[in-house]
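Can you keep this structure in mind? I'll have questions shortly.
The complex is shown incomplete by one protein chain, all other protein chains being positioned as in the whole.
Presenting subunit A:
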Amino acid sequence: MKEVETIPRHYLLKQLPSFIALVDNNHILVDASDSWLSQFGEDPNKGLGTSIMDLFLKHKGIGPKRLEECLTKNKTCTIRHKKVENTNQQWFKSTFVPWFDEEENVLGTIIQTEDISIAIEKDKELEKAKTLLKTKSEVAKVGSWEYDIATEKLTWSDVTRAIHQVSSNYEPTVSEGLEFYKSGYCRNKISMLFHKALQDGTPFNERLVIITKNGEERWVIAGGKAIKKNGKIEKLFGTFQDIHEQVMAEARTRESEQLLTTLIDNLPLNVFVKDQDSRKILVNKSECDYLGTTPENLIGKTDFELYDKKIAQISRDEDLEVMRTLKPMLGQETINVRKDGSSTHFLTSKIPLLDVEGKVYGLIGMSMDISNLKQKEDELRDLINVTAIQNKKLINFAHIVSHNLRSHTANFSMLLDFLIKEKDEKEKNRIMNMLSHASDNLLDTLENLNEVVDISTNVNLEKKSLNLTENITRVRQNLSAFLEKNKTEFKNNVQDELTVMSVPAYLESIILNLVTNAVKYRNPNKNPIIELNAKKQDKHVIFSISDNGLGIDLDRYGGKIFGMYKTFHNNKDARGLGLYIIKNQIEAMGGNITVSSEVNKGSTFNVYFNEENQ
């Protein structure tokens, strides 16, 4: 202790900012900078004179043996140690150098301590960064390459080698490297880019295809850039990345998109997607064709801009309902009316469109044009109606037939009953006459019924183009005696060349019946006047026959004017069922007949000849 007291304190040393300590051969701290002492947690005024061993052992990472060595070997040596205070770590590097006097006698050891925490941190970070980079490049399959111009040496990284499926010690030449690219476009392109980079340093980054050592085709991105020194290109450095999976995935996505677009566009349905405000966000070709415009003109539009206001409101209400309830509307019959007023029948479905969280963000709509179907349905309904009418007519006819035949047989039966009971010869004769009369009536009735049945069964009798005037003239000649007797004035205003489509026998029957009726129901106080007219109208020729006769109380008899009456056996006038027959004939030819009349003024019958075939 005496010696320690004799060694003077170097005031200069005490103030040094770097950490310096002097230790004597007994490992006792003889002097130190205040900064050094503070690193070991010692008071600058008290630390001196303590054992250096005790001080160092306060730190971690240093053993007494190693410390002993450094203090005694008289050689420069370095120790790393760290101070741990709570969670903080502080790294130090202490250099031990022998302490000589002027005669090169060893006095002890000079210890220089440095805080190397920052350097250590940096080292660690660098290490971390390197590991990260390596991991990253492995995961992302990004490799690298380097080409030294001076040595003509091409170096591949591990990943680059792996992508090429070559062994980890493979070292290619430039031409070998380029050979891996698929011959044709890819190899030409990479060769060009490589040489251009060599020449003037143009960087490149290109998607290309290589063929690996195992013969697989793979998509890669090859990038390269020049490294210059003093303006001279020294090296080329680049990345090399396997993007095969991405490219394939992209191709698949494109394919499925293409498939979906083709499918949606070619569906014979109008397909549309709407957002929550019922604005169209997708339309297919059918929808565009239906609205006669392009997708650009439809996207973002609502039904209010495309359809009739009322229809648009109905559609919007449907949209809201579907999006509110999340229940699809399926196969609803709807009518769309476009702005121009044309309407189309659709079978429409609307399905709510949900995002990944199950929240509705719009709807998919599909509409099938069923206008044709609807029309067919209407036609079918018409046909059913026609059939029902025909059926009713048939039943009616059956009743008439049964009634008429029954009335004759009833007469036979009654007369025969009389005949059996009658004793008087004169009366018997009378009854016999009546029986023969009844028999004639029955035959007449059967003939008349036959005539009616003929019309109904020969529906397909051939219609011909017939000159109307010629037929009128013929009927007039046949009836000349009858017309003259009744002092009939006959006015024919029909144009000479006018023709109608009719079954020849029917046309004659129609004219004959109408002319005869006009005279028969004449006004007894006037001479009959008959006027005939005809005109073309649309698909019909209207043939009119007017008289100045008794007229018909249409309010009362309008319903049965063309009906079949029980007039067959009243043989005074065989034409009693004339109107019934001609109505059937006209209808069988696809036409119709109407009447207008006023009591005591006269009647006009209009016959519509159907000029279309059937």
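As a convention for this text, a residue touches a chain if its C-beta (ideal position, glycine included) is under 8 Å from a C-beta of that chain, and two chains touch if they have at least 3 such contacts; residues count from 1.
Going forward, contacts and distances are computed from a predicted model.
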| item | value |
| --- | --- |
| UniProt protein name of the chain not shown, from "NADH-quinone oxidoreductase subunit J", "ABC transporter substrate-binding protein", "Response regulator receiver domain-containing protein" or "Osmoprotectant transport system permease protein" | "Response regulator receiver domain-containing protein" |
| Absent-chain contact - pick from A:Ile314, A:Leu415, A:Leu446 or A:Leu461 | A:Leu415 |
| Of A:Thr50, A:Ser407 or A:Asn523, the residue in touch with the unshown chain | A:Ser407 |
| Omitted-chain contact residue, chosen from A:Met329, A:Ala438, A:Leu479 or A:Ala518 | A:Ala438 |
| Hidden partner chain, residues of subunit A it touches | 399, 402-404, 406-407, 409-411, 413-415, 417-418, 434, 437-438, 556, 565-567, 569-570, 576 |
